[in-house]
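Every protein chain of the complex appears in place save one, which is left out.
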Amino acid sequence: MASNASRPVQRRDLGLWLAAAAVSTSLLALAALLWVLLAQSWQAFAPAPVALLQWRDDAGEHSLLASVLAQDEQVLIVRGSEWQRRGDAYRRVLRSSLVHLSFPADALNLRLADGREILLRGSEQSWRGLDPQQRLVLPGADGEVPVRGADLVEVVAVNALSGWQRLGTGLQRALGFAGGTGGSGLFAALLGTVVLVMLMSVLVMPLGVLVALWLHEYAGNDQLARGLRAAIANLASVPSVIYGLFGLVLFVHGIGGSLDVLLSGTTAPVPHWGRGGLLWSALTLALLTLPVVVISVEEGLARVPPGLRQAALALGATRAEMLWRVVLPVARPALLTALILAVARAAGEVAPLMLVGAVKYAPALPLNGEFPYLHLSQQFMHLGHGVYDLALTGSDGPRDLAQAHATALLLLLVVIGLNASAIVVRNRLRERSRELSA
Amino acid sequence: MSVPAASFPPHSLTARFAARAARRQWRERWLGRGLRGLSLLLALLLLALPLFLLFNARIDDAWREALLPLLAGSFKAALYAMLVALPLGLGAAIWCARFATPGLRGLLKPVFELFEAVPAVVLGLIAALILAPWLAQRVLGLVLLLALLPLLALAAGWLWQRLAPAGWQRFWRGREIGLLLPLAALLVPLALGLGQAPLFASFAAQLQPASPWNGLVIGLMLGLATMPVIFTLAEDALFAVPADLATGAQALGATRWQALWRLVLPVAAPGIAAAVLLGFSRALGETMIVLMASGNTPLLQVSPLSGLRSVAANLALEAPDAVRGSVHYGQLLFSALLLFGLCLLLNALAEGVRARLRQRLAGS
C-alpha cells in the first residue's frame, strides 16, 4: 500500500508504451528499408572476388575463372567471363561437387564499354594504357573475342584490392553508372527526368502563382473562387494514376489526336502528337502538382505582413503595383518552397508517366543538338520508370536488379534532398516573416 | 481629377502622375480581369477532366464480372494496409503529439514527413524484390513478431514502472522509445528465429503463401507507405488540442495515458477520423507498390496469402496499350471513374469531419 501511494501516477500508465512501440516499429522499419536499399545498391558496384573453380559433375570435370556473386552452405552463384553477351555466363555450382576453389591474386576483371565483364589472369599493367585503336584478342574459353583498346573501360585486380580500394572502385563504378550514356548508364533517364521536371515547373509555376494571387488577393469569397478552391483541394486527393488517365484522354488523345489530324490533313494520321510524349507528361505532372503550388503560395501570401500592404497602398500604389513591387518580393521564399515541393512530388511520380510517355528505352534524348533541340513530342526515359523496368523486365537478372536498387537510391536521394531543402527554406521563411512583423 | 490643384502650389510630380494615371489604371483593371479569366479557364479545365472520363466511359455485363475482382483487390490491399498503418500511424502520432519531449518531437516529425515523400516506386521495388521472397519463408515468424511486440512493450513498461528508480524514470520520461528501440530490435531476430524452429514446422507449412507476391506483402509495404500520411494529419489534430486540458487532468491524479484517452482523444477525434479516411483514400489509389508487389492476379480471395490486382494497377498495366475509342478503353475509363469517385467521396467526408474538429477547437 505504501509503495502504491508513493507512485500513484505511474500505475496504470501502460498504454503509452504501446504508442512508443508504434514509433519504435516504424523507425525500425524505416531503418531496415534504408539499409536494404544501401546494401543492394552496393551489390551493384562492389567488385566481386574472382575465384578459380574446379568441379566435377555428370559431364565430367570443369574448370572456370568466375566472379563469386553469392554463396551459402550448399551453392555458389558465379558469373564467368561474358565472351558473347552481357548476362549469359551465370552458373550455380554445388559445393559438394567442388574439387578446387582458390582466389588467385593475379585475377583481373576487365569491363568493356557495353557492360560485359571478362575475367583473366595476368598483370594489371599490361592491360592499362592500351592504344585506343589497337585491336586486341582476348583469349577466351569459347574462342577468341576481338576487342578494341577503346572498348576497355576498367581493369581491376579484384582479389588484390584492400578494403578502401574496394570502396573506391565501387564508388567510381557508381559514378560511372549515374552519368553513363552507354547501354547501362543512367544519363538518358536522368536527363529525361530533369527535362521533364523543368518543363513541368515552367508550366505549373506561373499558372499556380497567378491562380493563388487571384484567389488570395482578388477573389474574396465569390462563387468562382469557392468552386475553384474546392476543386483544387479535391484535386490533391486524386490518385496519381488517374492523372495519368486524364493526361492520356485529354492531352494525348484529345489535344494530341486533333493536332495530328489538323497537321496532316488526313483523318487517320500516324500518331506524332497523338501518343505519349514529353509535353503531355509535363502537362500531366503540372496538373498533378498544381494543388501543391497553389496551396503553398497562398500560405506564403498570407504571411506577408499587412503593414507592408497598407504602406504600399497608402503611398498611392495600385493593387497590381503593390503585388508586384512589395508582396511578391516578400513572398519569394514561399514561391521557392512551392517550386521545390512541386519538383519533389513530380520527380518521384511514376504511375501517371506510364500512361503518357515514359518508356523503357528511347532512341534519342529529349534534349540534344538537333533542331528544334527540345523534342516535345518525343517519348523519353525516366529514373522512376527505369526502376520499375529494371526490376520487372530486366534481361540480366542479378545485375539489373542490383542496378534497379541503385537507381532507386539515386531517385530517393534526389527527392529527399529536395524535400529537406523545402523544409529548411520554409522554416527560414517563417522566421523571416516573424522578423518582419515583429 | 476633381481635387483642385490650384489650391496648393503646383507640384512637379503631379503632372508626371497625371500622365501615367490612365496607363496605371488600365493595367490595374486588366490584371484583375486577366487573373479572373485564367482562374475561370482553370476551373473549366478541372471540371472538364471528370466529365471527359464520364463521356468516354462504358460498361457492359461481361466487364462488370471482370471489374469485381479488381475492386475487391483494391479494397483488400487498402484494408490490409490500414491494418498496418493505423496502429503505427496513430500510435506514433499519439506519442509525438502528447508524450514525446519537444526535442524528440522536433526530430521525429520531419523524419516521418520525409518518409511520406519517399517515391512509391522505391518502396514497390523493395517490396517486390526483397521483402516478398524473404517473407515467403517467414510468415510464421512475422505473425509471432506482431503478436509479441505489443506484449513486449507492455511488459517492458510494467517492469520499468515497477522497478526502475524514480530518478531514471524522470529522466526517461518522454524518451521511452529510447528504451524500447533496442528491445524491439532484439525481438525481431528472436521472433523470426522462433518462427523457423523445427517445432513449428507444420504451422509454418500451413502459412506458406501460394505466391511470394501476395496481400501480406502489399499490406506491409502499402501500410508503411500510408503510415506517414495518417501520422502527419493525426499528429496535427492531436497537437492542436490545448495542452492545459491534459495537464489539468494530470494535476488531478490522472495518468498521462488516462488524460489522453479521456480528454484529448475525444476532442481530436474528428481530426483523427479525417486522417484515417484520407489514409484509406491514399491506400486505395496507390499504384506502384501494388503494381510491383501484388502479383497482379485478379483473384476474389480474402486470404492475405493470395495475390490480388487492384483497379489502379490494372489501369497502369492496360491503359497504355488500350486502343482509343475501343470498348476496352471505355471500360478502363469506367473503372477509373469509379476510383476517382471513391477518393473524392472519402476526401469530402474527411473535409466534413475536419470542419467539425475546427468548430470544436474554436468552441473549447
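A and B are the chain letters, set down in written order, and residue numbers restart from 1 in every chain.
Assume a contact is a pair of C-beta atoms (placed from the backbone, for glycine too) under 8 Å apart; a residue touches a chain by one contact, two chains touch by 3 or more.
Heads up, the rule we're going with is that contacts and distances are computed from a predicted model.
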Checklist entry - Name the absent chain by its UniProt protein name; which of "WD40 repeat protein", "Phosphate ABC transporter ATP-binding protein (PhoT family)", "PadR family transcriptional regulator" or "Cytochrome P450" is it? => result "Phosphate ABC transporter ATP-binding protein (PhoT family)"
Item to check | Neighbouring displayed chains - absent chain, whole complex | outcome: A, B
Next on the checklist: For the chain left out of this view, which of A:Gln165, A:Thr318 or A:Ser421 touches it?
Outcome noted: A:Thr318
Checklist outcome for this item: Where A:Gly60, A:Pro132, A:Gly163 or A:Gly220 are the choices, the one touching the absent chain is A:Gly220
Checklist outcome for this item: Residue list for chain A contacting the dropped chain reads 220, 305, 307-318, 321, 325-326, 329-330, 435-436
Next on the checklist: I need the residue numbers on chain B that touch the omitted chain, in ascending order.
Outcome noted: 1-4, 6-8, 11-14, 16-21, 24-25
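The rule is simple: only the chains that are shown with their structure count from here on.
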Checklist entry - Quick one: in the complex, what on chain A touches chain B? => result 7-30, 33, 36-37, 40, 207, 210-211, 213-215, 218-219, 224-225, 227-228, 231-235, 237-242, 244-246, 248-250, 253-254, 257, 276, 316, 318-321, 344-345, 347-351, 354-355, 384-385, 387-388, 391-392, 401, 404-405, 408, 411-412, 415-416, 419-420, 423
Item to check | chain B to chain A touching residues, read off their complex | outcome: 17, 24-25, 27-28, 31-32, 35-36, 38-40, 42-43, 46-49, 52-53, 56, 87-92, 94-96, 99, 108, 110-115, 117-126, 128-130, 149-150, 152-154, 156-158, 161, 166, 169, 176-177, 180-181, 184-185, 188, 224, 227, 250, 253, 255-258, 260-261, 278, 281-282, 284-288, 291-292, 312, 315-316, 319-320, 324, 332-333, 336, 339-340, 343-344, 346-348, 351
